[in-house]
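Structure below; questions to follow.
Below is a slice of the complex: some chains, not all, each in place.
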Amino acid sequence: MFAHNKRLQYTVRVNEPNPGLANLMLEQFGGPQGELAAAMRYFTQAVAEDDPGRKDMLFDIATEELSHLEVIGNIVVMLNKGAKGKLAEGTEQEGEIYRSITGAGNDSHLTQVLYGAGAPLTNSGGVPWSAAYIDTIGEPTADLRSNIAAEARAKIVYERLINLTDDPGVKEALGFLMTREIAHQKSFEKALYSIVPNFPPGKLPGMPEFSSTYFNLSRGPGEERGPWNQGEKWNFVSDPDKAQAVDGGSGQASVELPSSEAAVVETLAARTASDAESDPLTGAELGMGVSPEGTEELALEGAGSDASPPSRKR
Amino acid sequence: MFAHNKRLQYTVRVNEPNPGLANLMLEQFGGPQGELAAAMRYFTQAVAEDDPGRKDMLFDIATEELSHLEVIGNIVVMLNKGAKGKLAEGTEQEGEIYRSITGAGNDSHLTQVLYGAGAPLTNSGGVPWSAAYIDTIGEPTADLRSNIAAEARAKIVYERLINLTDDPGVKEALGFLMTREIAHQKSFEKALYSIVPNFPPGKLPGMPEFSSTYFNLSRGPGEERGPWNQGEKWNFVSDPDKAQAVDGGSGQASVELPSSEAAVVETLAARTASDAESDPLTGAELGMGVSPEGTEELALEGAGSDASPPSRKR
Amino acid sequence: MFAHNKRLQYTVRVNEPNPGLANLMLEQFGGPQGELAAAMRYFTQAVAEDDPGRKDMLFDIATEELSHLEVIGNIVVMLNKGAKGKLAEGTEQEGEIYRSITGAGNDSHLTQVLYGAGAPLTNSGGVPWSAAYIDTIGEPTADLRSNIAAEARAKIVYERLINLTDDPGVKEALGFLMTREIAHQKSFEKALYSIVPNFPPGKLPGMPEFSSTYFNLSRGPGEERGPWNQGEKWNFVSDPDKAQAVDGGSGQASVELPSSEAAVVETLAARTASDAESDPLTGAELGMGVSPEGTEELALEGAGSDASPPSRKR
């Protein structure tokens, strides 16, 4: 059960309205690395978690992320406050409103025209928040790693937003929110490593012959080695032939079909077979002006225009 | 530049067709934790990466994931092969096809009717693959953590699929694919820890007064402590008042508005103010049969029906 | 700022596990009419609202909807609890797990294979929750009407779920949740009607000559009149000619183009003009086996098959 207090977790003091900046802040409101994603990621894990300690921690942090959602939402709303009044009341010259809406140079127009200069759950490009951003799968050694990564990403996006603004009140509140991602990452790390063992995640072990092999599949300029594929722990495979059909089989796919199904599959194949020996007249050739008799007239010269093709300059 | 060989990385031997199982396998073809997500996650990082070692590694693994996409796609196609022929040729009794399509008890109907029993890039519920699944943000200490988590998730989904099927050829190929996720996770771990330091991710340090604080925001039955919030490293805050307005301010949001904007904001507020002292007649009351004179006749008794309300049984 | 207590708003007592029923319950967890949509609808309005009374009400109700999200999530998790263990541990015969996963006859397979039998933010068909479900636009006389409608929809979906289950504990908790939608609708109605006037919404009046006109654009069997188009208040227009170009103009669209733009538009038109007098040989005709000389051989007789066309039976 949730409760709410209208005092924010962190005071929001915005120096001056700026709808363009408000738009960028949406990234952490309704964007993929934002606070709703964080809150819902941990909340859904908390609801399904059976381990009492992790369940409690997940509810603690989910609740804080909801409170962060509120802080960033208030930043957005303060930055948009003047714009909201102007558009709703229509008191300015028409050209003025149009110019100020398009002048931000980003997707602030959407926030204003469609969402009334509120705080919509979209990213800064106007894409609605989607639960597809949440990667919870219900296994703690995977989910905690997902949480660790999510906190790392959120930390970075806050860092970018801090780099973008010179409003000291906005900067300070963003700094708090960024810092909390660091603290949360530390908690999730502790929770992961207090499950022993936690690697490989899950229950089934890997096939030993493939779990320390590295296939060198990208060649050419820029080949490098590193701890991710060198040293005793790694079996480094660079021969292309040894990377194919590694089971020693044919490398083909097969299925045993019941004979009735085999027959109908053959019928289908026959009906849709390509005649590899033909050279049929095609629609594209008609479209180039090839006459049925086969004389190419206009082929590849474009739509009758005098435009010249792009060419190599070097 | 990519090249392709029609030999698979792992031979696919399917025992018998099973469109219902094919549908579940789609999870690792076009699902959020599947091989396209993996391949595109690493490919987009590889293209943008400047560090030569990581760039090479990311291309190696992206290329392998594309090859895995091909393996799992072949499993899907083999399991669907008979179904494809039957629907296209329409040779069975109509009732038969309908029964076999709906009999799988999952979303196999979509794979068959819409996608012709091929290998569509959807999850097992028919949701089209979305780049919203990819959480790359262009900072290696975050992206490598995202990769580690993604490999852990993919490992688990393979484990579930292995638990689901008793076809030995399918099981074996899935076992190979699962194992490779383990190997890839190990590579990404090495790559992360070879960046020193890698925590906190990014460049800006946190505010020291908040980076080791834990806010205990969820109370009631089931309070637990653990390494994620206990011990010397943590400042554990349980007093609700100390979790609000932690900056010592008012906990309110404010913005300095230019006077012209302040005026229009006030106009808007006045125009849309609620009269908190009124008790207006509402549409719902009209809808309940409240007459304008105010006599409630049918209130809350439902749409004139004799249905009884749900009630507490205990 | 939010706080949480691990006691639920309503006790959840589930009689027996049932993953198929769990799947249907997702409708009110991550579906379009579900509790996350409700909570986020009111939360985003609360953050942007300036009227103190409405702001307080919106936070009250948003907070309760989050608490309902938790209740319905717990129902889902309880119904899935056994399934979660079986899939993760893989202790059953493989065929068993496959049969039980597909036996539910709905999208429960997705909840289990992809989401580990947790409580994912999807609808019962597996579609991830989207902020596109939220129709907040930042004008109270519109948003309150949206809220009223949303509560009405949620009430109905709960009613359907109540009709579906015979588990008394599930039924009781759903009954509570359904009832609260009624109470919330009543609050939003009071809030709407305490804004005077509230119709038409917004500030601009309509054009008087069109605001009480009804255009009868659908004719044929089943023409009916009703209070929505009859009586003194309505100007009922049934003559098709009076419904077109109602401004008395040409009914055409035009734009004044600068001459340079007009010229390039003409060039484009000339380049892509259709020759309406031609009867060109087409790709489809080639595909039917029409020889360049124009003799139709196989036209419309299908792909060489002996299938007969669908025909009118009556």
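Points worth noting:
A, B and C label the chains in the order they appear, each numbered from 1.
The working rule: a contact is a pair of C-beta atoms (placed from the backbone, for glycine too) under 8 Å apart; a residue touches a chain by one contact, two chains touch by 3 or more.
What you see is a predicted model, and the numbers here were worked out from it, not measured in a lab.
Whole-complex copy count, one sequence throughout, 3 copies displayed: 6.
As a working rule, only the chains that are shown with their structure count from here on.
The rotation that brings the Cα trace of chain B onto that of chain C spans 120°, given to the nearest 5. Two chains share more touching C-beta pairs than any other pair, namely A-B.
Rounded to whole angstrom, the centroid-to-centroid distance between chain A and chain B, based on C-alpha atoms, equals 10 Å. Taking each chain's centre as the mean of its C-alpha atoms, chain B lies 20 Å from chain C.
Chain A and chain C have Cα centroids separated by 24 Å.
In chain A, the residues touching two or more other chains are 1, 5-9, 55-56, 59-60, 62-63, 67, 74, 77, 84, 88-89, 130, 132, 137, 139, 202-204, 271. Looking at the complex, you find that chain A touches chain C at residues 1-9, 30, 36, 40, 43-45, 47-48, 55-56, 59-60, 62-63, 66-67, 69-70, 73-74, 76-77, 84, 88-90, 114-122, 128-132, 134, 136-139, 202-204, 271-272, 280-283, 286, 291-293, 303-305. Listed in rising order, the residues of chain A touching chain B in the complex are 1, 5-17, 32-33, 52-57, 59-60, 62-64, 67, 74-75, 77-79, 81-82, 84-86, 88-89, 91, 127, 130, 132-133, 135, 137, 139, 141-142, 145-146, 148-150, 152-153, 155-157, 159, 162, 172, 175-176, 178-180, 182-183, 185-188, 190-191, 193-194, 199-204, 206-207, 210-218, 220, 222-229, 233, 240, 243-247, 249-258, 261-262, 264-265, 267-268, 271.
On the chain C side of its complex with chain B, the touching residues are 1-7, 13, 50-51, 53-54, 87-88, 90, 93-95, 97-98, 101-105, 107, 109-110, 112-114, 116, 122, 125-128, 139-141, 148, 162, 168-169, 171-172, 174-176, 178-179, 182, 185-186, 189-196, 203, 307.
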